[in-house]
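Heads up, one of the protein chains got dropped from this complex, but the rest are sitting where they should.
Let's look at chain A:
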Amino acid sequence: MLNYALLLYAAPYSHQAALSALRFADTVVANGHRMKTVFFYHDGVHNASALMAPPQDEVHLADGWRRLHHEHGTELLVCVAAGLRRGLLDVSEANRHGAVSHSLEAPFALTGVGQLIDAMLTSDRMITFAP
């Protein structure tokens, strides 16, 4: 069994990479490996939007990531610097910045790039999905 981490740079629906990352993660657990961490960076932070509302006949990417967390304990880490400047704010950041709403909720978690380095060092494989 290997511990996998994914690094996702691609925005949802704009690029195949976001869907490919989710399909890869599902395949990792289907093959008996551990899908330990997904780190959302660059435009990939948009995958964590609590406000995502795709048509019902399309894959709901944020739901897919949440399912992975609930069924397999996958950490869903969103870079706080990349997220804030793109409008991904949890309740406390939204309050701190006086925003009208928040757009990110658990199990997604805002975190620093240090957690990416930690995921890289503590996983057997880290795979990047980029547009």
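The rule we apply is simple: contacts are C-beta pairs under 8 Å (C-beta built on N, C-alpha and C of every residue); 3 or more make two chains touch, one makes a residue touch a chain; residues count from 1.
Convention: contacts and distances are computed from a predicted model.
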| item | value |
| --- | --- |
| Listed names "Stage V sporulation protein AB", "Cysteine desulfuration protein SufE", "Exodeoxyribonuclease 7 large subunit" or "Sulfurtransferase complex subunit TusC", matching UniProt entry of the absent chain | "Sulfurtransferase complex subunit TusC" |
| Touch residues of chain A, complete complex, unshown partner | 7, 41-42, 81-82, 112-114, 116-118, 120-121, 126, 128, 130 |
